[in-house]
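The block underneath contains the structure these notes are about, expressed in structure tokens.
Note that one protein chain is taken out, while the other chains of the complex remain in position.
And then chain A:
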């Protein structure tokens, strides 16, 4: 056999082995999924776990169909989803703008440094009651919860990445007579896109937390309301249903961020 043909064959074998590996990974992922839900169902029916607290997949499914039919699930999901998306975008945007201001004025960043540390260390959800009293039990206060929980950490992380951009890129721009705004637009911001994307990924999770806690407190609508209501009337099937819906939609948001990442970061790879 000629060496050329041999390489081709080996390459095909390599591709084949990659395919097989991928198939096994998918298989085990499916196994875990099935074992979890089947195990949950069986354990609940055989009373190994308390069905009142842990419910069962079949009960959750029945409730899901019921809530879809009476329209309450979709309305509540609509509220929560809108609040989360707004909170998420607002938190990331404000955080990035704050980071830009800090980068713009080094003296301001020195002055504000200890306050950022304090604000970051403070549990933001504790601000919830004050927000709701100040802004009223409305859409606005819940969005504010979703944003406030992520804004400070976004500021800190993005500002750090702004500062770590290789100063030689700025030197190149300065020799062309670039202003500070041009330096920011041409070098600082695009160089920090990877960091901004990874904070987006963290913020997806954080804004769900903020919004759900906000809905706990306001207790009038949304998936957070469904959870707190289910808890109060001891209907844990409702709680679990809300949780599963949240899991699905948080994953979808995460995937969308990854899509954005592929669009935004181009370096020919």
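Keep in mind that, in the parts below, a residue touches a chain if its C-beta (ideal position, glycine included) is under 8 Å from a C-beta of that chain, and two chains touch if they have at least 3 such contacts; residues count from 1.
Going forward, contacts and distances are computed from a predicted model.
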Chain excluded from display, named as in UniProt, from "ABC transporter ATP-binding protein", "GntR family transcriptional regulator", "NADH-quinone oxidoreductase subunit D" or "histidine kinase": "ABC transporter ATP-binding protein"
Contact with the hidden chain (one of A:37, A:104, A:193 or A:229): A:193
Identified contact with the non-displayed chain, of A:60, A:125, A:145 or A:173: A:173
Absent-chain interface as seen on chain A, which is shown: 166, 168-169, 171-178, 182, 186-187, 190-191, 193, 265-269
